[in-house]
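The complex appears here minus one protein chain, its other protein chains still in place.
Each chain carries a letter (A and B) given by its place in the written order, and its residues are counted from 1.
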């Protein structure tokens, strides 16, 4: 179930890249597809909660499973928000740092998809956690220098704040991947 | 205790509506009453923590109770912040989407008050969780189109950002209701 949920994140990060590479006119249609992935994610979360409510046996705390499902959901919510806001605000051109943000999200999605099956054996989760933390630090640096450029380059205030809303959501998605990794680390700590 | 705490949220949402319907001159007095409700909420949270520290027996994890108390507190904090900022920033006129945000908060408060006694029996909590999640999705849509209108209608930047601060807190309150529902869902999952 969690490998499926993480698969939605990977689909989401691929669509994000497609959206920001596309002509503005094509973006609404891609944002709609990303919204469908987010709905699939909501359904996956809800299926996990329903399964927890029935009598099935879990190898981990029900609590941890609920938390992990919620955190995976947060990643996809932030990705979808970034896409949706870029369409709603009719932003034509995004600064180049956005490409770097999306590349990091894509890498974090792949690492998370890879880590999920390892929850069964609790092997090699430490290296996953360290790499996600490194990626989150990189994301912070990209985010801040992107904002510093915007603020120091005399961007027109309204345009700046539209872009900032989108860029903030991408930064939130990177933070949310770290929260996912922290829950997994905490599960591994308890089970070891 | 939790039904009382949820009752504070309902009082808060009623005062929020009163405040945003009132003339600007009357708002400081209503904001003061909302701050009193927030203090009552802080006292309720603290009473729950104190009770946990004494030897009384709880039907649930102490941990979950502490988390639920904290999340209920977050809802009221965000409501009070919205009221307080609207007064501090001397905002005269709020966009019409704010009414829709407050109507959603009121509905979420009523659902939460209704759900609290059902924690004792763990009945019908699934439908509560689904409805709160639907409301949170609606809140997201209202929030984003409200911002898109503000950003695309040539609102003067400083006025836009004052309004955005208030509207952000209302959105945070809607998110916080979802966090409350997630903790309750997680309690129900563990106890079932």
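Note that in this section a contact is a pair of C-beta atoms (placed from the backbone, for glycine too) under 8 Å apart; a residue touches a chain by one contact, two chains touch by 3 or more.
Being a predicted model, the structure only gives us computed values, none of them experimental.
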item: Touching residue (missing chain; options A:22, A:40, A:103 or A:160); value: A:160
item: Positions on chain B contacted by the hidden chain, ascending; value: 42, 46, 49-50, 52-55, 62-63, 65-67, 70, 81, 84-85, 88-90, 157-158, 161-162, 165
item: Sites on chain A contacted by the missing partner chain, in the whole complex; value: 61, 64, 126, 129-130, 133, 140, 144-145, 147-148, 151-152, 154, 157, 160-161, 182, 185-186, 188-190, 192
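The criterion applied here is as follows: only the chains that are shown with their structure count from here on.
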item: Chain A and chain B: spacing of chain centres that average the CA atoms, whole Å; value: 25
